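Excluded from the complex is one protein chain; the other protein chains are retained at their positions.
Labels run A and B following the written order; every chain starts at residue 1.
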Amino acid sequence: MTAEVGTTAPAAGTEQPPGKRALSEGKRAERKLAFWLCAPAAIVMLAVTAWPIIYSIWLSLQRYDLRFPAETEFVGLENYITVLSSPYWWTSFGVTVFLTAISVAIEFVLGFALALIMHRTIVARGLIRTVALIPYGIVTVVAAFSWRYAFTPDTGYLAQLIAPDSALLTERLPAFSIIIVAEVWKTTPFMALLLMAGLALVPDDLLKAASVDGAGPWKRFIKVIVPVMKPAILVAVLFRMLDAFRIFDNIFVLTQGAQQTGSVSVSTYNNLIKGLNLGIGSTMSVLIFITVAIIAFIFVKGFGTAAPGSDDGGKR
Amino acid sequence: MTMIGTATPRRKVQWSLLDLAVVIYALVPVLWIVSLSFKTKETLNDGNFIPRSWTLQSYIDIFQTTEFLRALVNSIGIALISTLIAVVIGTMAAYAVARLEFPGKRLLIGVSLLVAMFPQVSLVSPLFEIERALGLFDTWPGLILPYVTFGLPLAIYTLSAFFKEIPWELEKAAKMDGATPAQAFRRVIAPLAAPGVFTTAILVFILTWNDFLFAISLTSTEASRTVPAALSFFTGASQFEDPTGTISAAAVVITIPIIVFVLFFQRRIVAGLTSGAVKG
Partner (left out) sequence: MAEIVLDKVTKRYPDGALAASEVDIDIADGEFIILVGPSGCGKSTTLNMIAGLEDISSGELRIGGARMNEKAPKDRDIAMVFQSYALYPHMSVRENMAFPLRLAKVDDREVREKVDEAATILDLTNHLDRKPSNLSGGQRQRVAMGRAIVRSPKAFLMDEPLSNLDAKLRVQMRTSVSKLQKQLGTTTVYVTHDQTEAMTLGDRVVVLRGGYVQQVGSPQFLYEQPANLFVAGFIGSPSMNFFPASLADNRLNTPLGEVELTDRVRRLLEGKDAPREVIAGVRPEHFEDAGLLDEPTRSGGATFRAKVDVLESMGSDKYAYFTVEGEQAVSSELEELAADAGATEVPETGSQVVTRLSAASTATEGGTTELWFDRDKVELFDPSSGVNLTYSG
């Protein structure tokens, strides 16, 4: 990265005499400035992500347990075999995929509804947008505690309302439902905001034209709004999927991963902090990283999702 | 999905009902935790949404424990420092991305996108090990580093979107007026970008303020544990007390800055969150 920035590859014309093209002082100053401006950001990001991930690949090839440091040795892919053949890993992987799929699906529907309301309401638009931002801004742990207490027997208003006699958070399926409710509540507004930005790009004239052509509200939505918004939809879903895949806070507060409700993030954390097994923990880290990379790859290649900012918008 | 928004009374009522649904959706969980924080010990477990008797005791309790006060100081300090660093570094990079031509620009954008999507949990194990080796574990810098890192992509995207809206000719004008590129940045673009920078700071602050995973993984004592992490270790004023009230009060305290931001800067936050993501 830094080396790449440093090289000056002149975009030379074809007719330039061989040898270095003399960039004018202004151009050279510009490149130099750009380099110095970007260097800190690039260095920090790489130092705190690339280095650890490479280090964790190295750790994942070792037997390395903080409780037994003397036994540390290079074991090749043994950790991967251990993790990938462990039902514990596959359970948490399945839980993560399940939670991601269900909550992103619900968020998409709710988010679209919320986006339409925020975009179209004729009453108190500012108020609605303000209020909708609260779930986005609130600390996840705080919201998770609110949901936890709401479903705690005796204490919670929802527990009394729904199932006064049972502890919902200690049963697997109800616990999942509550985790999903908490996750959906917190992140739907973000999805809605991204979709609202997409809605704003649908020209009003297009909708008028469609209704003059005889399309009803539903047809207009399916045939005009959704296709025009496709890029915004894909970006919103991709972002939320990758984010949902990292789900940790809600599960940690609501169930601590009990009753097999732990996601891969929870398992990795437990393995590290409770098990202190860095070799296995790093193996899980690498596997999660690969999974996320695959999801992103599928979206970008398969659906042509353009990453925000990747349009080379800096042209003059 | 009505077409042209003629505001007939009927429409207004319909929209009002939908608006009301949104308000209930967004506020009920927040009001619930507020309600819990004001309940007296006796009514804490009555399951009522609205407290029957009110007290400030939970708030008094938490502000008398060093555990909470220390965590609050940590939260505020770490979030402010991380935001400051991320915004300063991010502003520099975003300016380059939005305004300058240089080789490696796409790479920088690509790297920040990767970081934005990075599964933080993948960093927990290696960072845990690296920070222990470097003596950063359970210190402020130990948390500030990952926060700056994950704040940076957000800062770069949001800011470069804001920067692209500043009229390009102004920079040319500044150059013609005798400014070096650096002076053009400092004296013309930076003041114009200030609102965008401010918005970005709010977004990064919220991101940092919110973090839980790093906060519980990379800390072990009060020295650097932030409020979200401390909450999960809360035991109440004494070991044998039910911590529900105190946790709720602490939760309300750390929600206040968020509510303030949202109330006063709604427009900016919406603009900031959507600016980077609209272009598909």
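Simple rule for what comes next: a contact is a pair of C-beta atoms (placed from the backbone, for glycine too) under 8 Å apart; a residue touches a chain by one contact, two chains touch by 3 or more.
Note that the structure is a prediction, hence the values are computed from the model and not measured.
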Touching residue (missing chain; options B:18, B:96, B:127 or B:188): B:188
Residue among A:27, A:125 or A:230 touching the omitted chain: A:27
In subunit B, positions touching the absent partner: 167, 169-170, 172-180, 183, 187-188, 191-192
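The rule is simple: only the chains that are shown with their structure count from here on.
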Chain centre separation (subunit A, subunit B; CA means) in Å: 15
Subunit B residues within the subunit A interface of the complex: 1-5, 7, 11-12, 15-16, 18-19, 22-23, 25-27, 29-30, 32-33, 36, 44-49, 89-90, 92-93, 95-115, 117-130, 145-146, 148-149, 152-153, 156-157, 160-161, 164, 168, 175, 180-182, 185, 206, 209-210, 212-213, 216-217, 227-228, 231-232, 244, 247-248, 251, 254-255, 258-259, 261-263, 266-267, 269-270, 273-274, 276-280
Residues on subunit A engaged by subunit B in the complex (per definition of touch): 1, 4-5, 7-9, 26, 29-31, 33-38, 40-42, 44-46, 48-49, 51-53, 55-56, 59, 114, 116-118, 120-124, 126-143, 145-147, 149-150, 152, 154-157, 159-160, 185, 189-190, 193-194, 196-198, 200-201, 207-208, 211, 217, 220-221, 230-232, 234-236, 239, 242, 245-246, 248-249, 252-253, 264-265, 268-269, 272-273, 278, 281-282, 284-286, 288-289, 291-292, 296, 305-314, 316
